[in-house]
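With one protein chain withheld, the remaining protein chains of the complex are depicted in position.
And then chain A:
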Amino acid sequence: MEGVLSILVGIFFAVSIYLMMSRYTIRIMLGVAALSNAVNLLIFTSGRLMREVPPIIPEGASVPAMPTANPLPQALILTAIVISFSFLAFLLVLAYRAYQELGTDDITQMRVAEPADEDLPPVSY
């Protein structure tokens, strides 16, 4: 099961890297979204998989009766989902505002901060 999920994580990473190498901000955003999901799956897989045994301790016992699913990766993923979701929301607004102000979603055209034809510094005093 871990093997199958590992391949899935690999596909997610490949998709996100492919998208993030694009010139267009919207594809980069989609790549970021795919990347965060890839990471969540990766953490889930690295916590090892265990089917259908929730980490609940039966009545009257003080330890679980059998090996259970690892709850920690789920807590980590929950944190990571919340964070990556808020970042994606921010990035989408930022990309939209940048599109409005700069008139392009092509990052090779976004040269306001680093003009292509910038003067060289003076060579003499």
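Definition applied: contacts are C-beta pairs under 8 Å (C-beta built on N, C-alpha and C of every residue); 3 or more make two chains touch, one makes a residue touch a chain; residues count from 1.
Keep this in mind: contacts and distances are computed from a predicted model.
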Options "Sugar phosphate isomerase", "Multicomponent Na+:H+ antiporter subunit D", "Branched-chain amino acid transport system permease protein" or "Acyl-CoA/acyl-ACP dehydrogenase": UniProt name of the undisplayed chain: "Multicomponent Na+:H+ antiporter subunit D"
Missing-chain contacts mapped onto chain A: 20, 25, 28, 32, 35-36, 39, 42-43, 45-48, 59-60, 62, 72-73, 76, 79-80, 83-84, 86-87, 90-91, 94-95, 97-98, 101-102, 107, 110-114, 118-122, 125
